[in-house]
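For reference, the structure discussed in these notes is given below.
Moving on, here comes chain A:
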Amino acid sequence: MSVIIDILAGAFLALGTVSVLIGSFGIWRLPDFYTRLHAAGITDTSGLALMLIGMMLLAGWTLVTVKLLFVLLLILLTSPTATHALANAAYTVGLRPLGVPEQDLPEKER
Partner candidate 1 sequence: MEMFVDMVLMGLLGITAVAIVFTRHLFTATMLAGAYSLTCAALFVNLDAVDVALTEAAIGAGISTVLLLGTLTLTRRREKAHKGFSWPPFLVVAVTGALLLYGTVDMPAFGDPNSPGMRHVVPEYIAGTRDDIQIPNIVTAILASYRGFDTLGEAVVIFTALIGVLLMVGRRRPDDEEAGTRRPERHP
Partner candidate 2 sequence: MMIAAATAGLLVAMLIVLLRAIAGPSLYDRALAVNSFGTKIVLLIAAMGFLTGRPEFLDIALLYALVNFIGTIAMLKFFRYRHLGVASTAKGKAESGL
């Protein structure tokens, strides 16, 4: 039984690490701010959740699992909010997505 849990934990951790790495490479490689937001989303949702679930499996039923669960819930709550506010601020101040044709912009901004 414990071997199965260990293998599962390893799989979750590996998947999570790969997600975090993909997200980071996306933040580095993608061309503009709005596309980089997507890459950051991978880190903050799937990467974080998979890694923390892997650690929870390693920890078993202890206080550690509860704390990890709280970390997971808090970041799942705050991170999308911060991203939303960031995108909102960027758009309001006037950063436009790369490659949007002029006729697709709202009327007042042409």
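Candidate selection criterion: all candidates are chains of the complex that A comes from, given by their letters.
Rule of thumb we're sticking to: contacts are C-beta pairs under 8 Å (C-beta built on N, C-alpha and C of every residue); 3 or more make two chains touch, one makes a residue touch a chain; residues count from 1.
Predicted model, so just to flag it, every value in this text is computed and none were measured.
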Subject >> Selected partner (touches chain A in the complex), from 1 or 2 >> reply: 2
Original post:
Where on chain A is candidate 2 touching in the complex?
Top reply: 9-10, 13-14, 16-18, 20-21, 23-25, 27-28, 33, 36-37, 40, 43-44, 47-48, 51-52, 54-55, 58-59, 64, 67-68, 70-71, 74-75, 78-79, 81-83, 85-86, 88-90, 92-93, 95
